[in-house]
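Only a portion of the chains appears, each positioned as in the full assembly.
To keep things simple, chains are lettered A, B and C as they appear, and every chain counts its residues starting from 1.
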Amino acid sequence: MTVTKVGVLGARGKVGSAICEAVRAAEDLELVAEVDQGDPLSALVDAGAEVVVDFTHPDVVMGNLEFCVANDIHAVVGTTGFTDERLETLRDWLADSPDTGVLVAPNFAIGAILMMRFAVQAAKYFPSAEIVELHHPNKADAPSGTAHRTAAMMVAARAEAGLGQSPDATSTELDGARGADVDGVRVHSVRLTGLVAHQEVLLGTQGETLTIRHDSLDRSSFAPGVLLGVRSIAAAPGLTVGLDAFMDL
Amino acid sequence: MTVTKVGVLGARGKVGSAICEAVRAAEDLELVAEVDQGDPLSALVDAGAEVVVDFTHPDVVMGNLEFCVANDIHAVVGTTGFTDERLETLRDWLADSPDTGVLVAPNFAIGAILMMRFAVQAAKYFPSAEIVELHHPNKADAPSGTAHRTAAMMVAARAEAGLGQSPDATSTELDGARGADVDGVRVHSVRLTGLVAHQEVLLGTQGETLTIRHDSLDRSSFAPGVLLGVRSIAAAPGLTVGLDAFMDL
Amino acid sequence: MTVTKVGVLGARGKVGSAICEAVRAAEDLELVAEVDQGDPLSALVDAGAEVVVDFTHPDVVMGNLEFCVANDIHAVVGTTGFTDERLETLRDWLADSPDTGVLVAPNFAIGAILMMRFAVQAAKYFPSAEIVELHHPNKADAPSGTAHRTAAMMVAARAEAGLGQSPDATSTELDGARGADVDGVRVHSVRLTGLVAHQEVLLGTQGETLTIRHDSLDRSSFAPGVLLGVRSIAAAPGLTVGLDAFMDL
């Protein structure tokens, strides 16, 4: 078995330390560098890291990636804040380092990625489609970003298939009962003490319904997806956006 | 085994004929009269009916009941349109016939009655409570009457227990995402081809949630409740409102 | 809009008459022949049927199809009993009629087909996988054929991805509690009055689960799939097995 040497940036943060633990537990990966604020990036080179995982901060991630690419180290990035401009800069750097791969992904939870993918694939076969997302009550936005994105992708798939609005004979509505209207797909946001992060996509046609539900019960759910990225990135030079590119769907 | 003689009013309607079938299938009940528009009510007396089931129409139900009470026949009534005034009239008639019982109930689906009961019993133990009701897309009102009634009863139970609003940090909301606000309990209405009538009551507290879900998959779901009424009414002289009075909860 | 002329074999059966109704309701289809036991097959030719739907009986379906292929009429077949030998015979007939298409499918419920497809696609990403299928209590076999088939396909996908048994530390088991073992995927069969036909595929990995649920609430759920077959078959000469061949997945 080939063992890949992995460095983690942001290693002492909550997410970073969970990733360190997951890398340590994987037989085909070796954790060679744990780097955080104040540590020199050169530690990655010194340790011979082949792949770096970056869950840091929008303020520092570009510096980190410039260093990685310059030193031919692949990177798997969960840090947020990637604008089109930043992605363009990344592509420029990678053009000069043709063997290096960088994965930038907004979501590493494999279950969430599959839920969205299946929702979109199924969307064109069902006249009716709605989303119920359920979260802990400390969440600031309703609907969640994931639910909004799922709805938008389903709307596009429906439009392509010539499906219009879902049928709905509602004539008397208590304000808000039918949820938020994301271009024809209704989205309902439940906020409940005790919940973590959950989403249900409901699709209906004559006599049958299909429900795709994702439950995130623990914040460690990103770990298997990060490892999938780490194991796939060396074979994917250049910039990859979204973990689903590495999934066989 | 004592066998009770049952007459059905509205016997040729959709609901009535399903009740006739259920009575016929019950070993302890005998269907002695099937009466519908145009048939004389005296057929009930001639057949010796002890209990009459009435699923007819608001326009005729009071005449039916006046006849039943005058002839000392118990009645189980699913016909709608009972105002306080009508109930008062019924009580007056029953006062002159002290052995006769009449049950008027808005809902005979045992599962729905239990769902509401449990939702109210549980309401005071959970800081968070929301309702998701799901129906076929031909439904005109959102939320459903059952969901609205459930929410109102839960609100009352919560208030009595000193519970205020459910916690909710939502600061950015796409209009309608958080559902309809029924005095502090949020209600979400899903409309989906393929569904019949479903309701989920969600309750949350620290680290755990309780979900009570009722699925009505077939319009025959009222039948077991009607039979429960038929079997209980002889022992309950006077007016009873709501089938739960005959349930041991 | 081109209108396709459709004939239905077994038109007076429960399924057949539901299909007649669905064809009649579709703007792009015209019901030109309703044929059942005792009617001559020539009625299909006389009416100019371009596509025939066959929901008949294993005893007569081969004769029906021989006639259709000989007369260059496409066929969409939901009748059961297709052995490899029968499929081979069909292929031979079709070889002589290169423009004709025949679709044979064990399942026309689009939701069920998608559930199976997604279950297989997702299987390789989750260490844990189980199936809960729920049906009315009159069902003779446990697990259902669909659940058994889903499990077998998931087992194959897991094996290909190098996944072994799902983790399971059970050391004390009340006989049967952990369900039926289909080569490493556990299948649980619930039988409940009031249910129709439902299946839930549960997949779990670190900190998250994905659930894919299909609810068949009404026996008319095959209709949209049959129409999809009718609309697709003319463009697919030869033999096609399984409706998913006509779905863009």
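The rule is simple: a residue touches a chain if its C-beta (ideal position, glycine included) is under 8 Å from a C-beta of that chain, and two chains touch if they have at least 3 such contacts.
As the structure is a computational prediction, the values presented were derived from the model and not from experiment.
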Legend entry - Whole-complex copies, counting every chain including the 3 in place: 4
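Here is the rule we go by: only the chains that are shown with their structure count from here on.
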Inset, instruction - Report the chain whose mean Cα position is at the greatest distance from that of chain C. - result: B
Inset, instruction - Superimpose the Cα atoms of chain B on the matching ones in chain C and note the rotation angle, 0 to 180, in steps of 5 degrees. - result: 180
Inset, instruction - Round to the nearest whole Å and give the separation of the Cα centres of chain A and chain B. - result: 46
Inset, instruction - Could you please state the distance in Å, as a whole number, between where the Cα atoms of chain B are centred and where those of chain C are centred? - result: 39
Legend entry - Between chain C and chain A, distance of the C-alpha-averaged centres to the nearest whole Å: 34
Legend entry - Shared interface positions of chain B, touching two or more other chains: 194-195
Legend entry - Residue ranges of chain A touching chain C (in the complex, touch as defined): 22, 109-112, 114-115, 118, 121-122, 124-126, 203, 205-224, 247-249
Inset, instruction - Could you please specify the touching residues of chain C with respect to chain B in the complex? - result: 194-196, 215, 217-218, 221
Legend entry - chain B residues touching chain A - in the complex, by the definition given at the top: 126-128, 130, 132, 134, 137-143, 148, 166-182, 186-195, 202-209
